[in-house]
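Removed from the display is one protein chain of the complex; every other protein chain stays in position.
Going by the order they are written in, the chains are A, B and C; count residues from 1 in each one.
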């Protein structure tokens, strides 16, 4: 029997943790063959070299595609997408997949969507239907309109995709595979490694063993100029509080340099005693670190999703996660100094775990996705339902 | 007072007739400044050299962008779009428009949409909300999800755009500017030129003065392999009927060569006595030719829109215009020989004009669009309405 | 033992016949592994679908790269090259060859040269050192300056490459592999197929059995506007002479449409009784056809090279082959009607074969090239010798 060739395109580190268990399940499925394309910032050391983790996890990469342009403005985002589209068109032409999977809503994911749909290759979109309030939302919904099959992460998202005119027979609430990793961690939460010893990082060697917080703050694309201002505010608050802190570098983004410069300048000036900086960490290790932390601070979607399942207290700052379904672990706050401090103090006084929630999945998403990919009608022709 | 700079990107001949009166109205408006970018097949002789007509009409072109890849498969459509995106990103960066206008649903229009929206330039999409049943529909709705402001051509389209989650305060039914040209023609329908004398073309010098039909048939992208088969069927039927015929070459498209080859092969073999072939014609002249014809045959959207207003009888073949609102002038038919013949005979016995309809506009769309562009809130940040 | 991976990039039909026996010899060599990349016009039906012949000949293609832009001006040549460079960079990154081979002097060959040399992959250039007097010459010599190893086709070419500052230890006169095919044909020259029956083509079914000429005329890039004028002159002369003629369509080129349009217009107007047109022919069949013709007319390099070995009389028109070493078979002529007629009449009165010459190779080039590729020091670092 010929296996269905499922081509998954991963363009950034966070996308990998949202698909990893699905990749494993595809590899294990007797009706499916995995074609893995690693592209964009997932190939770059400056953004955490996701490609290394992927290879260490034993996946075979069919093609690597360099496509990220340098630049401090939004022009480079657009050009990166155009370049990715040209290259991925050729990649799909040569790999001849039966279906292509595009993940979520980063700006370059639409390159995957166009390259597949224009070539009449059935397009599977993961994590459509969510609401966030910036360019990501435009990209996500445009991906939905180009996609033929939708694997969404919550009932809320499913409802929205169907309302946009998609055929409900092709919209599946699978939950998010990132929860599968959280599920494994939740089975045994012990912190079985020394973060600094294992990952190095830069900055002071903080005393984390008696409790620490984790910070991860990304630039918000449509508030480009504010990236540096925002990161500086969070840095000041965390520095002032003096709580031992593991701080994670942001992903590539048009404002990445604004954020990165903010961090570098702060370190240069203050050499903060209570903050240690990491570029990257294996997803399991990262979730285990969160699971043993006092809270997560920032604007990462991990706070909304994985932390919901794990019950990790979260301070979510600013507008980046606007409109996304939340569980009780999340406390929202603006970039106002006093408010941020209060919110962090509130959260570190909660137990970890707080109550757990399966609104983003129950830990079996990878297998469920593979099963759907093996059996769904692979259409590439659709029309709006109204 | 600073004028709003409105950058309009035209990538193909048919797009020009759908925006021409708007371009004039922008130029005439004291709050607006036109930035005109001509790209893609609009620059190529093989597809009718639209650029020449645009310059003859007195418009100043700010930038020309070559972006069309050769190829007989869909890969070239995807790559053309990627290349266009890269170039247009730079173009907009250098022109710094206050808003960008993207037109309709051709595959490369999404390049304009991405290049603008990723750079936080307010994006105006023209002719969203329609239904057609192939890749164009995916592109059109994706354009809608990237766009901030929607100028649609019918109430039906408006309803659909709003249902997709767009804010109804930013969705305007302006009608289609192509109807403005039809309106002018309808004021005086006389055929004031000799088509063969004025446009040359190839094939026999047919006796058109006692009545003729017009054929315009484009390839249907998702039925790529059928392009040649379909064109051959239509050619056979039209040849068999023996009615004097003006046949228009198709636009660029992934299947263009299939269609073109079909036409060339047919001409080579049969040297049809009753068919004269044109590559292109000025929109006004084309509408005047239709207005004096016995009917239009094929799958062009002109049959659905302009011919609705003019009341020209139309035989619409196949699926290309599926789901588009029709007036009474249109008779739909499949690619079945007997059915096509009957349909043509039915239509040529109708008066021209049949009853006229303003479902696609009342002839004032250009001015209305300019007025909206001058006054609308130029937002570039939106969220889904549910 | 690890085999050396030799990546050969073929971007056009004529390049294939100049490397085919080398490809076979690489495949047969126990120290070499062939990586074959087919790109550019070699993939396009409009330019003869070389890819089909390559696959029919049993070669396995590692990657296909679509890169040709449409257009009627030189801008598209430059952009095609840029696109090819971007894609080939990725291709080489993924294939990891030990050496890359770029062929001759077509404009897009420099994309291969840059993609390899910038990545420190040893670059082998075939057919450097020749003189032709247009943009091809700039490209060819630039390829030489980027290349590490030179396999040239004549002593004259070798002398020139060394004079340009290349190390003579890395410059090898191998002759041209196209002569290997000519050698096989020369062993038995019988025309063992009916050209029209086997290849179809278009135009009148000429009576070729009592003698015919062959015409192949390409546009000359730097005389772009003259392409149509030139082709029209040759067409008129050949038509007037009334000799049965097989005419071959030109390759892709910036002026291709000028030439093609000239041919189409001429056919439309005159329906010439004595000319049959082909798009393409297998190299062996083409040489066999030449070998049985009364002469070759046009500006193809086949007239200079293969015809030298085979002794076929040639009328070489215009400047395209300026500066290339000639044997006695070639009669040069300008685009002057009377002169062209006289030259053709002169040549068809020569015997075929006239005297044979091995100035471009002795028929063993493919094996010799493979042997050098297996043993040469694969350097990628060089400096000018003065």
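Simple rule for what comes next: contacts are C-beta pairs under 8 Å (C-beta built on N, C-alpha and C of every residue); 3 or more make two chains touch, one makes a residue touch a chain.
Quick caveat, the model's predicted, so the values are computed rather than measured.
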item: Chains shown that the absent chain touches, full complex; value: A, B, C
item: Of A:68, A:142 or A:281, the one touching the omitted chain in the full complex; value: A:68
item: Option touching the unshown chain, where C:144, C:260 or C:329 are the choices; value: C:144
item: Sole residue of C:26, C:99 or C:114 that reaches the chain not shown, by the stated touch rule; value: C:114
item: On subunit C, residues whose C-beta touches the chain left out of the figure; value: 73-75, 77-79, 81-90, 93, 107, 110-111, 114-115, 117-120, 131, 133-135, 137-139, 141-146, 160, 163-165, 222, 224, 322-323, 380-384, 386
item: Touching residues (missing chain, whole complex) on subunit A; value: 41, 43-46, 66-73, 75-76, 79, 83, 202, 252, 257, 268
item: Touching residues on subunit B - with respect to the absent chain; value: 63-66, 83, 86-87, 89-90, 93-94
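In this section, only the chains that are shown with their structure count from here on.
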item: Distance from the mean Cα position of subunit B to that of subunit A, given in whole angstrom; value: 40
item: Touching two or more other chains - residue numbers and ranges from subunit B; value: 73, 75, 79, 83
